[in-house]
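Comments concern the structure below.
The complex is shown incomplete by one protein chain, all other protein chains being positioned as in the whole.
Presenting chain A:
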Amino acid sequence: MPYNIAMVSDFFFPQSARYLVAPPALLLIASQKLIDRGHKVIVITHAYKGRTGVRYLTNGLKIYHVPFFVIYRETTFPTVFSFFPIFRNIVIREEIDIVHGHASLSSFCGEAILHARTMGLRTVFTDHSLFGFADAASILTNKLLKFTLSDVDHAICVSHTCKENTVLRASLDPLMVSVIPNAVVAENFCPLSHTTRASDQGLSSPADAPMSPRPIGPDDPITIVVISRLFYNKGTDLLIASIPRILASNPNTRFIIAGSGPKAIDLEQMLERNVLQDKVELLGSVRHEEVRDVMVRGDIYLHPSLTEAFGTVIVEAASCGLYVVCTRVGGIPEVLPQHMTTFAKPEEDDIVLATSKAIAALRSNKVRTDRFHDQVKMMYSWRDVAARTERVYEGIIGDISPEEFYGYYPGQGWEASGDRVRSFALIDRLKRYYGCGVWAGKLFCLCVVIDFLIYVFLEMWFPRANIDIARSWPKKPPASKTQTTRSVR
């Protein structure tokens, strides 16, 4: 059955020119695919400069830009309760069943989940990032995450490593966390040889079948592409250290580096010191739409990141037909099959070695990069992501029985915890929050009680009856039906 879903996130619209794939673009595409499956999706985010009020995107995806005070890099100021009145209004107006929050650093999302639970809605949380446990900042973030997730109905993580991390950080029941990876729009990331086919899919004749591009000879130039923000976490230091050695040991190799950041100066200094300007091309920051055009200019994608929950960019690179060299960190080892990647330890020597190996493999034609695009297309698709997310919605709403949803594995041991179907009773919620910590637990309980009182107050002063119900966008019939009718015609 179709649900009314509210996506909540601080980061929604792609920010200016910075290359940032993670939540915004993904959220947009995921919402579209859910609409395709017959659900009603609205997005709640904060107001951007010159982008306020209610907006409509393709397929009637409605976006509420709530006026809010932005503190740092599009993150709103955490005021626990001030968002409640307008949130309640939107939720009632749109008849929302499920609130789906994104990104763990978004205070918006945490508040929305708290209010939604107070209002008796089911909530889902998607985590895109990994956090350690050591430093003070992580401790604070983890406490906040615990606050958000103590009462959530289900969590979605982008990789199994991310799931382990989230389960540990928020002390969740592992069965309440699903792993649903991100996907790529494969049509937007196709290699050069595919361009004709992608434009008219239906008319492909055998002659158009992917001609394997001219094989790379042992002395042909190899181009290595790096697209990442130039931050410490993205392994730019490793990149800077290994570029001269890779270029020295592999003749006829060049680099294309796209992205900007604080480490860009170091990179430029390295180039000047080693006089590598003619072998390394710096593009600066690249817009999301241009990423594919940069990628198809290369043969190898090098990803020296130090931590990564999923690494959408390496999927995009593989989809563009690039052989991927990446560090074995975070969730990256789970993402691509072995024939598409060479893994390296996050060490300078190992990255040089792995890249040289990859170059040698390409030059000896051991890797069929021309098949990567079709393989990636079968591995990751948004349609699949939407279907899997829908199953999560069904599970928490109760359309799938808890036994089926959470699985029943006799003898496995952890079916004992019966608190998976989270009740809305205030006392049960308080119990959950109380366990968050000696001091934090009491503070969280206080927040929940105040939130509940505000809710009661709002119900009295702004009764539901006075709030108009928004008419929903005229729905297409579900996607599968459209296809069949089209084929009949």
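Just so we're on the same page, a residue touches a chain if its C-beta (ideal position, glycine included) is under 8 Å from a C-beta of that chain, and two chains touch if they have at least 3 such contacts; residues count from 1.
Methods note: contacts and distances are computed from a predicted model.
*Asks:* Missing chain's UniProt protein name, "GPI ethanolamine phosphate transferase 2", "GPI2-domain-containing protein", "Mitochondrial import inner membrane translocase subunit" or "Ubiquitin-conjugating enzyme E2 G2"?
*Replies:* "GPI2-domain-containing protein"
*Asks:* Given that one chain is not shown, which residue among A:R93, A:R297 or A:R391 touches it?
*Replies:* Answering carefully, the residue with contact to the hidden chain is A:R391.
*Asks:* If I consider the whole complex, including the chain that's not displayed, which of A:A241, A:I256 or A:A470 touches that chain?
*Replies:* Answering carefully, the residue with contact to the hidden chain is A:A241.
*Asks:* Per the definition of touch given earlier, which of A:V329, A:A354, A:V367 or A:A386 contacts the omitted chain?
*Replies:* Answering carefully, the residue with contact to the hidden chain is A:V329.
*Asks:* Return the single residue from A:M176, A:I257 or A:V448 that touches the missing chain.
*Replies:* Touching the chain that is not displayed is residue A:M176.
*Asks:* Quickly run down the residues of chain A that touch the omitted chain.
*Replies:* Missing-chain contacts on chain A: residues 130-134, 154, 159-162, 164-165, 167-168, 171-181, 204, 209-210, 233, 235, 237-238, 240-241, 244, 266, 269-270, 273, 306-307, 310, 327, 329-331, 333-339, 341, 343, 345-349, 371, 374-375, 377-380, 388, 391-392, 405-407, 409-414, 416-417.
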